[in-house]
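Before anything else, here's the structure in question.
Note that one protein chain of the assembly has been removed; the remaining protein chains are unaltered in position.
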Amino acid sequence: MKVPADIREALTALMAEYAMGIDDNRLEDWVELFDEACDYKVVMRENVEQNLPNVLMWCDNKNMLRDRVESYRHVNLYNLHYDRHVLGPLRFTGHDGALWRFDVSYSLFQTELEGASRLFSVGRYRVEALVTDGAARLKSVTVIADTGLIPSLLATPI
Amino acid sequence: MKVPADIREALTALMAEYAMGIDDNRLEDWVELFDEACDYKVVMRENVEQNLPNVLMWCDNKNMLRDRVESYRHVNLYNLHYDRHVLGPLRFTGHDGALWRFDVSYSLFQTELEGASRLFSVGRYRVEALVTDGAARLKSVTVIADTGLIPSLLATPI
Partner (left out) sequence: MKVPADIREALTALMAEYAMGIDDNRLEDWVELFDEACDYKVVMRENVEQNLPNVLMWCDNKNMLRDRVESYRHVNLYNLHYDRHVLGPLRFTGHDGALWRFDVSYSLFQTELEGASRLFSVGRYRVEALVTDGAARLKSVTVIADTGLIPSLLATPI
């Protein structure tokens, strides 16, 4: 589909902020990329394709995201690993006015403090984002993970 | 080289469709990204650099691609793994009128149904694509794989 250049750029930049916010352990900045009325979910691809309702993590508004990051900060006094996201190009699937829908594939690597890196998860983000006056913010992010993941309250977002 | 913004965007979007078509197992959609007179090849980088002619897979028109996908559908009733492509930025190398040439690096991960993901292949696409009236279609895709690959009639495209 045809997408205006400024929209494509604003949303590509938004996803770069998303990834680097997590990778830099600036989770509070990451939360600020979301709209107050937002939805963040982590699901397994297998469940999505079988229409099973299991979700590994679900925050259905921004305060829940804030709480989650705050809990994470209290439990993890030290960062136990480094995250590194590498994202592919955006694939736009539609829009309702200023609300744009797109998918982005991700690879996520983790590095332990000893310096060994490994593939942690691959999958895609299914995103809905608002672009108004050139500013972009996330309305809905569904992480659809190909890789099997263990639900954990202590984990950083994906 | 200088490439008009709309061309760069149309071709970046085309490669996002390419990757997600395979990753979603929408291989019929993937075929539709190609022109009727097209060429799709998978070769090993080692052979390319030594000017050896071995190809692991070759379809020199769109009907061959259609046949290949149909064969794959008959043999594989169930999808045995998930593919996940993460592509880098396009590097343009030239053009003849509306026919653009570029290279794109890829990483391709596979996830088994038990949920374990692994690196399957890395390499580059060498692409020729037509952009006319804002619509882009693939004329030629050569997958130059760094990773050693075993030729297989049953495999999904890369």
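As written, the chain order gives the labels A and B, with residue 1 at the start of each chain.
To be clear about the criterion, contacts are C-beta pairs under 8 Å (C-beta built on N, C-alpha and C of every residue); 3 or more make two chains touch, one makes a residue touch a chain.
The structure presented is a predicted model; accordingly, all values stated were derived computationally and were not measured.
Here the missing chain is touched by one residue of A:19, A:43 or A:127, and it is A:19. Contact between subunit A and the absent chain runs through residues 5-6, 9, 12-13, 15-17, 19-20, 23, 82, 84-87, 107, 109, 111, 113-119, 134. Listed by residue number, the positions of subunit B touching the unshown chain are 2-3, 5, 8, 44-46, 86-92, 103, 105-107, 119, 121-124, 146-149.
We adopt the following convention: only the chains that are shown with their structure count from here on.
Taking the mean of the C-alpha atoms as each chain's centre, subunit A and subunit B sit 26 Å apart.
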